[in-house]
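Would you mind keeping the following structure in view while I ask a few things?
Note that one protein chain is taken out, while the other chains of the complex remain in position.
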Amino acid sequence: MSKTVIYTQRVEFGDCDPAGIVWFPNFFRWIDAASRHFFIECGVPPWHQTAKDLGVIGTPLVDTHAKFMKTASYGDTLQIHTSVAEWRGKSFVQRYRVTRGDDAIMECDEVRIFAGRREDGSIFAWPVPEGIREACS
Amino acid sequence: MSKTVIYTQRVEFGDCDPAGIVWFPNFFRWIDAASRHFFIECGVPPWHQTAKDLGVIGTPLVDTHAKFMKTASYGDTLQIHTSVAEWRGKSFVQRYRVTRGDDAIMECDEVRIFAGRREDGSIFAWPVPEGIREACS
Amino acid sequence: MSKTVIYTQRVEFGDCDPAGIVWFPNFFRWIDAASRHFFIECGVPPWHQTAKDLGVIGTPLVDTHAKFMKTASYGDTLQIHTSVAEWRGKSFVQRYRVTRGDDAIMECDEVRIFAGRREDGSIFAWPVPEGIREACS
Partner (left out) sequence: MSKTVIYTQRVEFGDCDPAGIVWFPNFFRWIDAASRHFFIECGVPPWHQTAKDLGVIGTPLVDTHAKFMKTASYGDTLQIHTSVAEWRGKSFVQRYRVTRGDDAIMECDEVRIFAGRREDGSIFAWPVPEGIREACS
């Protein structure tokens, strides 16, 4: 069983659109916060620290696949259950299940990398750092 | 060949994160605008009008799958090439290619529905309206 | 002394700009959430309920004045101290102090109205509802 961390998110009036439901890009805002929160809870330092120690400036997205099952609206409180579903050589799959109590609202699988930055400003994928993998498994 | 509409988006300073690149949820904001823009350019009325005429309040997302190929930053101008890749009975696949000149930045396939609203506030999928399908093909 | 309600807000990576600090429009997102939270905590029903009971669809902004004293960044937790500084006939002044522990980060005074909607879709200001004023003082 992989480690799972829960991130709690209130839904606000301004997160909703004229149809009265969460405007979907906001789910990705929250999922990105849950991603970072997962690493923090597992004991990984903030990215400005790993930038100094490991050359890792963050975990940008390469691929994402999401399903939306039920709508949510303001006043709701959501739980985002976050884990790493798979470790690969130079990437990993981060998995999210967004629930409101017993309701499944959204599911998402992302492929992310541990990014370094070249002198010219472009980014590249490091091999998954062994210490981070152990901390998060 | 399906109809393709191009939506142009400037990238602004505030769209970028501390790594200096577009924060990915912003791509979904732009894609949602490109989706609506596609229908407008094909001659479909705004959703507040279709709500009265057809009971269609909008085209919420059921599923989305995106790949991120290159980063973008402020000062860039992006082109979002939008089309409908497939019409199904009660849903459709909307396809996006985000480019910066010759660079492929992002690709996305979404499954959306034409939504109606029940008396209790919940939403449901209409069969794809024939008139909209013709206008967009 | 007027009632004060504290709203707690985590600052996330994506809330920050390429300078590494909170991009200022995000402060207004959080202040708007703190505004609604204030009314909820004072026992005022959500706006979709007051729309039915009082014809009040929300509290749109007429005027806002904010000062930014210190920067904030991701990893910070902010406290937003919210109160109503003044009740007027058809508007009120909502006041916010945003702190990070002992640091004053931002201050804001807003003029808001209790809005109704006319048949043509335009909005207007109700006299401040007596029950809401009592609940919030």
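So that you can tell them apart, the chains are marked A, B and C in the order they are listed, and the count of residues begins at 1 in each.
As a convention for this text, a residue touches a chain if its C-beta (ideal position, glycine included) is under 8 Å from a C-beta of that chain, and two chains touch if they have at least 3 such contacts.
As the structure is a prediction and not an experimental result, all values here were calculated from the model.
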- Item | Touching residue (missing chain; options A:D17, A:E41, A:D63 or A:E107) | A:D17
- Task: Among B:F24, B:W47, B:F68 or B:F114, choose the residue that contacts the chain missing from this document, as touch is defined above.
- Result: B:W47
- Considering the entire assembly, which residues of subunit C contact the chain that has been omitted? 17-21, 23-26, 28-29, 32, 47-48, 57-58, 60-68, 71, 115, 117, 121-123
- Task: List the residues of subunit A that touch the chain left out of this view.
- Result: 13-14, 16-20, 23, 25, 74
- Footprint left on subunit B by the chain that the document does not show: 10, 12-14, 20, 29, 32-33, 36, 46-48, 58, 74-75
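Keep in mind that, in the parts below, only the chains that are shown with their structure count from here on.
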- Distance between the centres, which are taken as Cα means, of subunit C and subunit B, whole angstrom: 32
- Where subunit A and subunit B are represented by their mean Cα positions, the distance between them in whole Å: 23
- Query: CA centre of subunit A versus CA centre of subunit C: separation in Å?
  - Reply: 28
- Residues of subunit A whose C-beta touches two or more other chains: 20, 29, 32, 47-48, 58
